[in-house]
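Selected chains from the complex are presented in situ; the others are not included.
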Amino acid sequence: MNAQNIAIDAAAWDSPWRRRRVGEKVLLSGSLVMTALLSDPWPGCVLVAAVALVLMLGPARIRPLLVLGVMGAPAVFLLIGTLPVAATWHGMGDLAWGNLGWATDGFALGPLRITPGGVARAAALWAHSLAGTLAVILLATTTPMVDLMGWLRILRIPDPLIEIASLTYRLLFLLLGTTLAIREAQRARLGDVASWRRRWSIVANALGSALITTWDRATRLQAGLEGRGYEDALLTLSPTRARSWAFLLTGGACLAGIWSSSLAWTLWGAR
Amino acid sequence: MKSAPPLLAAHRLVARFPGGDAVLRQANFTVTRGRRVALLGANGSGKTTLLRCLSGALKPAEGEIAFDGQPLRHDRVSLRGHRARVQLVLQNPDEQLFSADVRQDVSFGPLNLGLDPAAASSRVEESLDLLGITHLAERPVHQLSYGERKRVTIAGAVAMRPQVLLLDEPTAGLDPAGVAELMQTLDKLSSTVVLATHDVDLALMWADELAIVTGHLVRQGGPDMLADASLLEAARLRRPWQLDLLAHLGHDMEMLRGDHVPRTVADVAAVISRSASGAPTR
Amino acid sequence: MHIAEGFLPPLQCALWFAASTPFVIHGAREVIRKAKESPENKMLLAAAGAFTFVLSAIKLPSVTGSSSHPTGTGAGAILFGPPVMAFLGTVVLLFQALLLAHGGLTTLGANVFSMAIVGPWCGYAFYRLVRRVNGPAWLGIFLAMAVADLATYCTTSLQLALAFPDPVSGFAGAVTKFLGIFALTQIPLALAEGVLGILLFGFLGRV
């Protein structure tokens, strides 16, 4: 990560979809997220994932490597989070720790047992989660945070809250830049070869300095904005973006497709 | 200095650091409409403090700021009016940019003036165009370079169409071509400009008038102030090369007064050529 | 480590949103009140939000071998109080979900409950307790940071156990599994965050 470039954020600013209405993108991604949550893993979630990927790599022109990189964090969580779901707990008393190997109902790992049912549950979770995450990333890589903040006004969230969130976004990049620069300066003077004990105070010093700098900046920003006429509201022009029926209809068609295939699959399976 | 009444003035200004030490003590400063004033002085001498007082951002401990002869009262309504006429651009662009999107940020000032969105929008486009940054309108501020962010802050001030533009170190950190472009942009503005800088060569080349902050006071005068060795030393400045070279060549510095002070390379070359051809050194 | 998108069943997503909402609204009211007091507070609150985000993105010297990040909500609770942290924590979680793909939108309610509500309140309670009995300041800070971190992860484990009860041993078995995998790796981290808190406040006290 780098101050100028949180990968998703940079993609959102460069996205050809930036000029689309935020509401339309929220509607599309939101529906895909809900579909990933509510539909069956097969074919619903798989189709959601496919649609999100195709839209991102196709019309939204997001680099495949970026999508792959961004999926890293959720994948790690899924790995850790689904492990306990895949395994059943048979209690300490039931099985000795030395118990390792195939049992009648699955693979035993001491008091844990990995069963086919557990693996199926874990796989279903993976499907829901990966599809949902891709649908969220579709929104995140095509819509800068500030556009979303502006859109939140529709939900009647009070202005001061939106302003604070927007300022947080601006200060975030300043603070991140400062913190990373301080860490680099510490490494340049061999901060990373200090004793383990000293390294802790070095991290604390970096954070403390960054905090003081940001505090100071926030105060100076206040003074700077007062000079530009700031009294109690951070007014800006919000861009007007045309409604796109093509976009809405295509999105609608995708969703209808996913749901009808899901329905068809369920009916066919039940027959 | 001029018979024309000053557009913006500070009278007997006293300003203190938050700690209590005085930065300015009974300092006076005036700018006449249409003039370009370069403000020089050491680090910490009080240049920025003076600019902040002039802009209304800082209330002086004592003394008065006057616009067009009218003293500024520091209440909300007067300040609002003052800020519409006098705009200060700080040195560090991150102290004035708050929005992630360039166009939105520039629109902040005009909207604060109470303009309707259409009028504000046309002001924004106009000043983006003037600063040559229309191509950055949709970019996020945090991805811009330092020089680009400086232009955005100036655009934000220009969009308010101030009568006086106060600039604190606008050329610091810019490459030479960037400095030249910025100075050309300033020439296009109709505002009166006060520009604080450490660059004495640039000050001599650009300004109609100089103001040097030293010893808690402001000394104002013509470019020949930069020939006064004791003043320069007190203000931690150096003699601009233009004057330094002529002194080295044995020219009579007393002759280089007022409008006879050479500013550009061409001026200096002309003085040297004339003296080589036997004419007196003016 | 926040619960990823799509990980919780729909009904539970809704319940956690319902559980978090009153706290967040309470915090938002407090934030609006502070912003009205002085516009400068807006900047400072935004700075605090940004700091919480960056804190969660900073790598600590390796404790368990894996790279680890502090939650930082304990420090925020001491500085601004738990209600404000409920709001700022929500903003930070939204940013993490959309800028880093950490966490999710449908799981936002659950993550807010663990990280922006339970963590700060527990950390703050311990901080107050130590101050009440005139305990040393460093102990209060240490406990606020460590407890906020641990409470967050224990809550996450409970949330996951509730969503995925063990087919054999039920909720209790599931709690054992999730606590085992999360809280145990998190205990050294929580202690580390406590130490970091002492050093950080120590640094701030010196400048």
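Just so it is clear, A, B and C label the chains in written order, and each chain counts residues from 1 on its own.
We take it that a residue touches a chain if its C-beta (ideal position, glycine included) is under 8 Å from a C-beta of that chain, and two chains touch if they have at least 3 such contacts.
What you see is a predicted model; the values in this text were computed from it and never measured.
If you count every protein chain in this structure file, you get A x1, B x2, C x1.
The rule we apply is simple: only the chains that are shown with their structure count from here on.
Chain-to-chain contact here is organised linearly: an open path runs through the chains from one end to the other.
Using the mean of the Cα atoms as each chain's centre, the chain most removed from chain A is B.
If each chain is reduced to the centroid of its CA atoms, chain A and chain C end up 17 Å from each other. The distance from the centre of chain A to the centre of chain B, with each centre set as the mean of the Cα atoms, comes to 46 Å.
Under the contact definition stated at the top, the residues of chain A that touch 2 or more other chains are 9, 145, 167, 169-170, 174, 217, 221, 230-231. Every residue of chain A that touches chain B in the complex is listed here, in rising order: 3-5, 9-10, 13, 18, 144-146, 166-167, 169-170, 173-174, 217, 220-221, 223-231, 234-239. Here chain B touches chain A in the complex through residues 52, 55-57, 76, 80, 83-84, 87-88, 90, 92, 94-101, 103-105, 107-109, 111-113, 117, 120-121, 124, 138-143, 156-157, 160, going by the rule given at the top.
The touching residues of chain A, when paired with chain C in their complex, are 1, 6, 8-9, 30, 33-34, 36-38, 45, 70-71, 73-74, 77-78, 80-81, 83-85, 87-91, 112-113, 117-118, 121, 125, 128-133, 135-137, 139-140, 145, 148, 158, 160-161, 163-165, 167-172, 174-176, 179, 196, 199-201, 203-212, 214-215, 217-219, 221-222, 230-232.
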